[in-house]
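The complex appears here minus one protein chain, its other protein chains still in place.
By letter and in written order, the chains are A and B; residue numbering begins at 1 in each of them.
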Amino acid sequence: MEHAASKGQSSGLAVDIERTWLGRLGYLWRLLWRDKSGLLGLSLFLLLVITAAFSPLLAPHDPLDQNLSDSKTPPVWDVEGTWKYPLGTDNLGRDQLSRIIYGSRVSLTVGFFGVLIAAGLGLVIGLISGYTGGRTDAVITGIVNLLLALPYLLFVVVIASIFGRSLLNVILIFGITDAPIFARTTRGEVLRIREAGYVESAISIGARRWRIIFDHILPNLIGPLITVMTFEMSAMIFYEAGLSFLGLSVPPSVPSWGNMLSNGRKYLTVAPWISTYPGLAIMISSLGMNLLGDWLRDVLDPRLRRVKK
Amino acid sequence: MQRYFLSRLVQSVLILLGVLTLVFFMVRVSGDPASLMMPKEASQESIEAFREKMGFNRPLPVQYLDFISHAIWGDFGNSLHFKTPALSLVLQRLPATVQLAGAGLLLAILVAIPLGLIGGSTPGSLWDSAGRLLGLLGQSIPNFWLALVLIFLFAVRLRLLPSFGRDELKSLILPAFVMGLPVMGSLVRLTRSAVLEIRGEDYIRTAHSKGLDPRRVYYRHILLNAAIPLISVIGVQFGYMLGGSIYIETIFSWPGMGQLIEQAIGWRDYTLIQAIAFFTSLVVVSLNLLTDLAYAWVDPRIRLGS
Partner (left out) sequence: MSRGNIPASNAKTPLLEVRGLSTQFHTISGVIHAVNNVSFILDEGETMALVGESGCGKSVTMLSLIGLVAEPAGRVVGGEALFYNGISVRDLLKLSKAELRRVRGSDIGMIFQDPLTSLNPIMTIGEQISEAIVAHKGVSMSQARAQTLELLDYVGIPDPHRRIQAYPHQFSGGMRQRVMIAIAISCMPKILIADEPTTALDVTVQAQIVDLVAQLRKELHMAVIWITHDLGVVAGLADRVMVMYGGQTAERAYVDPLYNNPQHPYTIGLLGALPSLTGDESQRLVSIVGTPPDLLEPPAHCLFAFRCPYAFERCWQQVPPLITVGVRHKVSCFYDVGKGAPRDGI
């Protein structure tokens, strides 16, 4: 009977009570099923991805298509609504449903690539900091703590006002400003592993530095990193919407949930649907990612690694 | 304990210096601060004149030292839009923002902490589910959207509450609620998980093994231990709220620092923006420092050392 621990790559996670890969997958599936919220989160996330990927197929109209004669049509369930524009139109007669569908592309792109860049940067910085130790570590940690001590939103807004107005810049801004969180998480894990002694013993048997990193450190990082990535992605969807609400993200012609909200603000009294449904979309995406992140965190909980007895 | 205080103080000062540096470079990274601060239609000559006046032609180290040496005394120059000292404009707006953030935080604490406590003590119960739902919603609802929805419901449709301005106490209700909701969300979750974690600790098992009344175990052992991490959390959340007041103040036309910075961005008034950015950071850093000190005082492991 083989113990997962004897393979030398056990991360000590709860899921390791199962000893085969198939068993672990089964365990994860049972966990997902038992905790239906995780399932919901995963479904909402997939919904977001599919909507973004297949926008042209799903959207009934061209999001940029203006029909001034049809402007400010209410959604279909209203007396004056029509199935042609299920969620109504805005002040320029553009179909809301299509704009919401296309808006998911902006949100997902910013969220996904922003998190990828932040995680990548943060991972490298955290690894260097945690592994090298000494003065380098002290300096890097100091800078990271500085960045984390600042009122994040404020600085993002100011920086975006200087550089903003393009999708790429927004992604870069988020990618860079969100890296400190990943750096701190990574460094924490690296230190924890070093303290557990694996690194010393590996060095003592002559293992090369890269091997140590790949065999011992990275597997343990996957859990916490994925969890943080999920939550940060949810946060980025928020922040991007906030930035485009202020007009600092994508140009106004590109449909994004935030600028739809901002646009609708002027017509709140006469056409409240212009703001309502994009906001709902933001909420649903964020909800899904938070649920998913919660579930992932329970499954990959580093605290369950504490060996009792 | 004194050493801890001193080292944190030094740390905070260093952080503030770092912020000043950041703020200094922020307006220069795009290349030419003068064209950043002048309106788009400005002529080349006016931009050149502006550059002269602001001293952007001087070597960078000189500008930096000049900036820092003035900033430490609170002199950020004059607002480009108002032509009066930037810092005093910021200070004028401070009370409104603090009032808003404070009210939001108070509301959040009053709702979230009891819910989190009950939820952590009786996981799976109805109250726990309510708390977890609140936690989830609080963190998933974009508060600028909620602001619009609530304005529509309460101010437009029901005409119960004002939707802008800071004229009466009633005006505080909607914005404070919207500000406080995300904090409510994270506080519920954190309280709940603190209680859950502590319940699983060895010393709680010891307390039960002594045959103590479960109420005593709950109040004296679980709650008091849970309160400690909550102190830092509350302090940090207040800091976030201050930073995130931009949207709420803009939507509700609340005359605080957040609204000012949003307007300043529209006017490209970067001296004012620098002042606001620094000042907000100052408040946040001070709050963090206070919170850490409170934490160190309350926890005997830190207060007394070994």
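Here, contacts are C-beta pairs under 8 Å (C-beta built on N, C-alpha and C of every residue); 3 or more make two chains touch, one makes a residue touch a chain.
The structure displayed is predicted, hence computed values, not measured ones.
Trainee: Given that one chain is not shown, which residue among B:His70, B:Arg157, B:Lys170 or B:Arg220 touches it?
Mentor: Answer from the full complex: B:Arg220 touches the omitted chain.
Trainee: Check the options B:Leu117, B:Leu136, B:Ala207 or B:Ile248 and report the residue that touches the missing chain.
Mentor: The missing chain is touched by B:Ala207.
Trainee: What residue numbers in chain B mark contact with the hidden partner chain?
Mentor: Chain B touches the chain not shown through residues 201-203, 205-214, 216, 220-221, 224-225, 228, 298-301, 304, 306.
Just so we're on the same page, only the chains that are shown with their structure count from here on.
Trainee: Taking the mean of the CA coordinates per chain, how far is chain A from chain B in Å?
Mentor: The answer is 22 Å.
Trainee: In the complex, go through chain B and note every residue touching chain A.
Mentor: Residue list for chain B touching chain A: 11, 14-15, 18-19, 22, 26-27, 29-30, 36, 136-137, 139-142, 144-146, 148-149, 151-152, 156, 239-240, 242-244, 246-247, 250-251, 261-262, 265, 273, 276-277, 280-281, 284-285, 288.
Trainee: Which bits of chain A are touching chain B when the two form their complex?
Mentor: Per the stated touch rule, the residues are 142-143, 145-146, 149-155, 157-159, 161-163, 234, 238, 241-242, 245-246, 248, 261, 264-265, 268-269, 272, 275-276, 278-280, 282-283, 286-287, 290-291, 294.
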